[in-house]
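And now, chain A:
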Amino acid sequence: MEPSPETLPQFLLAQAERWGDRRAAIREKEFGIWQAYTWRQYADHVQRFALGLASLGFHRGDKIAVIGDNRPQLYWTMVAAQALGGAPVPVYQDSIAAEMHYVIDHSESRMVVCEDQEQVDKILEMKDKLPAVETVVYDDPKGMRHYDYPFLVGLDRVQELGAEFAARNPGYWDAEVAKGKASDLAIINYTSGTTGFPKGVMISHGALISTARNFLEAEPLDEHDEIMAYLPMAWIGDSFFSLAVIFLSGCTINCPEDASTVRHDFREIGPTMTFAPPRIWENILSQAQVRIEDANWLQRRLTKFFLPLGMRKAKLELEGKPVSAGLRASCRLGRGLVFGPLRDQLGFRRIRAAITGGAALGPEMMQFFRAIGVNLKQLYGATECCAPATLHRDGQVKLETVGPPIPGVEIKLSERGEVLIRTEGLFSGYYKNPEQSAVALKDGWFHTGDAGLFDPDGQLVIIDRVKDVSTLHDGTVFAPQYIENKLKFSVYIKEAVAVGNERPYVAAMVNIDMDVLGNWAERRGIGYSGYTDLAQNPATYDLIHEEVRRTNDTLASSQRVKRFAILHKELDPDDAEITRTRKLRRGFINERYAPIIAALYDPKASRVAVKATVTYEDGRTSETERQVRIMDVEGA
Partner candidate 1 sequence: MPGTLAAQSIPDTGPAGGLGRDPLLRVEAITVRFGALQALSAVSVDVHRGEIVAIIGPNGAGKTTLLNVISGFYHPQQGRIVYEGKDRTHLKPFDVAALGIARTFQNVALFKGMTVLDNIMTGRLLKMRGHFLLDALYWGPAKRQELEHRAAAERVIDFLEIQAIRKTPAGRLPYGLQKRVELARALAAEPQLLLLDEPMAGMNVEEKEDMSRFILDVHDEFGTTIVLIEHDMSVVMDISDRVVALDYGRKIADGSPDAVRKDQVVIDAYLGVAHD
Partner candidate 2 sequence: MIELLRAVLVAPFADMAGNPTFLVEVLLGGIAAGLMYSLVALGFVLIFKASGVFNFAQGVMVLFAALTLVGLMDMGVPVPIALALTVVVMIALAFAIERAVLRPLVNQEPIILFMATIGLNFFLEGFGEMAWGANVKKLDIGIPDTSFIVRGVQMNRLELTAALTAAVMVAVLAVFFQRTRIGRALRAVADDHEAALSIGIPLKTIWIVVWSVAGLVAIVAGIMWGSKSGVQFSLSLLALKALPVLILGGFTSVPGAIVGGLIIGVGEKLGEVYWGPLVGGAIENWFAYVLALTFLLFRPQGLFGEKIIERV
């Protein structure tokens, strides 16, 4: 029999061999119902598209950029490229033109796969600045009936070419797949680097498969499991689960119909395992809280009674403390009346493992989801180690930690407290960037750039970015991200920036959560014309002041926020102030908001004028003049 599978396409063919038409590999909500593709159909489509690519001149070592939402068609173009020994380069479809151009140009992609007219138009605009690109493939033909560019071709057309090609060279497909080796380049994920241009993380088939195997040892999945594909395809979180994990475990992946129907489709499928960054969990919680606030008297009374109980029980369990019989009994009653229905409304009824990763998650979030019976747990990792490095095990989930390493991963701390990772699943360096590779990969260990420590149970605790661990001018060390996460636990605060490096005390700049604040303002009859107006409203300042004071109580006195300001505009990836996955770009922020920071440290200043440049989606910018108030925090 042929050798055991080493590359993703070989695993795909193995699964197709094993399940054939008996089980669905991937489902897509289209035209109102869930259309399923079995494993054999998945493999057929990949084969036909790969041979089509071959007939268009795609050969071993080539790169193909892929832009669009999570669609089966786009997944099988990625696997098709891998089958020919090439590598897909997924791109964030809502990134601005400059970023998209850099990734496609830097990765020297010879072909680009676009989901629909919107992406094709972006490529056409920058086509002359992309010499390497020879072919653009599109999936949804709508609106492009009159496009007659020689290099533009439909996905079905490519598959027709594939069928013809297969007829002409029968043995070609099996030969190409068999050539695949574990060390071949599987995918290049461009990280949304916090400094400078994104780096192209080269990941081999071996790395992806070994990490998947390690992950499945810690979190077993099989062909009965369902997972949802709603994360951006360019994020390692999606590539790891939607390609590696399903090919190894045989579970089924489901693609929602449209960005606007994700929550509804999530509930329809009721996945058994899901992975998402904190902002998705924050969205779910704040939406739920807004709906709970609007409920009638009885529902609100019941929810407001049982939820705190459930969260206290979850907190005790997370801290390993005993739970009193009375609390346990009332929570059992709560499960029937509130938690069960809540879990069902949010679509988590069948969930076995809900994993959060990519940034720190507030304790309130953890308590809420665990209270309603969702097994939410932390995962820590990075693109450079195919996503998972550590993972909470069931029953040993703790608040402050990100769990022990998963099997096959070693973690140690450098003298400066930096977390180092060694595993078979490490990346093979940054594409065309040996210097950065050398900095990150020293004698087999990957330098994460995160500062951390181990707790007594051997679980990793992440404090902050190594370079952001700052010190006040009197030398005391403080972790901005740690403070920011605590501030973000408040439902009213969407984003927070803690400053204080070389300064007398810690201060903070805050973004309010427009949905929740808007709802709060409406109920109190506070009128407001827009984001800035509500942000600078005295009542908002008092509310946020209360939140900051409450957070200060949980912080050591040296770490407490002495003064804060509410920013006049939301920190936005389009203004390059934060990355796509909402990580702060501190250098850029400190420079742009210098006037506010100065005012924070000028005791006399209670108000500062600020000039704000706002960039619109199509790149145009405009200047506006705003007043931002500064407020002292009592008892800090």
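Criterion: a residue touches a chain if its C-beta (ideal position, glycine included) is under 8 Å from a C-beta of that chain, and two chains touch if they have at least 3 such contacts; residues count from 1.
Behind the choice of candidates: all candidates are chains of the complex that A comes from, given by their letters.
Predicted model only: the values in this text are computed from it and were never measured.
Chain contacts in this complex place chain A in touch with candidate 1, from the set 1 or 2. The touching residues of chain A, when paired with candidate 1 in their complex, are 30-32, 54-57, 135, 142-143, 145-148, 150-154, 157, 161, 164-165, 168-169, 257-258, 260-261, 264.
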